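Of the protein chains in this complex, all but one are displayed in their positions.
So, chain A:
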Amino acid sequence: MMNMIKEGLENNGLITAFAIIGIVMYIAYFLSDKLTKGRVHGSAIAIMFGLILAYIGGVNTGGEKGISDIQLFSGIGLMGGGMLRDFAIIATAFGANFSEVKKTGISGITALFFGVFYSFVIGVIIALCFGYRDPVALTTIGGGAVTYIVGPVSGTAIGASSDVIALSIAVGLIKSISVMILTPIFAKKIKLNNPRTAMIYGGIMGTTSGVAAGLAATDVKLVPYGAMTATFYTGLGCLLVPSILFLLTEIIF
């Protein structure tokens, strides 16, 4: 009997994912309403649940894809994978006001360059504090602080060791998760309630998954604006980190 149920759920992975995520969201919105009187956004709680599930999945399977490494929940991998995520992000642009995008263009680009640069510098400084002195390792870890894609891409390009590359991925993942968790907390203080600030935020944070979840937990109407700039961030990072920023690091150290 149990086997039959399990098989039924596994064979319809994506549908199982819709059901599970729906239930998780119901619980999250319920708690948001009853425990916090709506002060903590239901989607913020749901994302926290998601991260906890990811942790449980990772501990139990030793895999890299959180809860979706458990066969029963593999559909969550498809539902939350890059393809459907990007599809949904693009769909949020339906109804967005793109004269706002044009108006914020220059600050958006400024934010992008600033975002990549300062993230890199902070990554390098922290790596220095932890005793790294080799420019290849410093650059790779700095790249990880840009995004968890920029770290390994740069590290591979300049010949970093695999443990340094793994560390750079970890830095990028923590960044992404911190953006998810901290965005709704900081949103009010930095007035993240309009398209303009959302674009600058997307340019400074850059991590697509972090920005996607951060804005979902704050105000879904802002998603297209934040995603608009964030979509250029990893590319810019992959361009700048192994080239100019690596050269600069080599000169300084």
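By our rule, a contact is a pair of C-beta atoms (placed from the backbone, for glycine too) under 8 Å apart; a residue touches a chain by one contact, two chains touch by 3 or more; residues count from 1.
By our rule, contacts and distances are computed from a predicted model.
Q: Can you match the unshown chain of the complex to its UniProt protein name from these: "Cytochrome b", "NADH-quinone oxidoreductase subunit J", "3-oxoacyl-[acyl-carrier-protein] synthase 2" or "Malonate transporter subunit MadL"?
A: Matching the unshown chain against "Cytochrome b", "NADH-quinone oxidoreductase subunit J", "3-oxoacyl-[acyl-carrier-protein] synthase 2" or "Malonate transporter subunit MadL" yields "Malonate transporter subunit MadL".
Q: Tell me which residue among A:S43, A:T140 or A:T249 touches the hidden chain in the full complex.
A: A:S43
Q: Specify the residue from the set A:M79, A:V136, A:I158 or A:L245 that touches the hidden chain.
A: Among A:M79, A:V136, A:I158 or A:L245, only A:M79 touches the chain that is not shown.
Q: Tell me which stretches of chain A touch the chain missing from the display.
A: 17-18, 21-22, 24-25, 43, 46-47, 49-51, 53-55, 57-59, 64-68, 73, 76-77, 79-81, 84-96, 98, 103-104, 106-108, 110-111, 114-115, 118-119, 122-123, 126-127, 130, 141, 144-145, 149-150, 153, 166-167, 169-180, 182, 186, 189-192, 196-197, 200-201, 203-205, 208-210, 212-213, 216, 220, 223-224, 227-229, 231-232, 234-239
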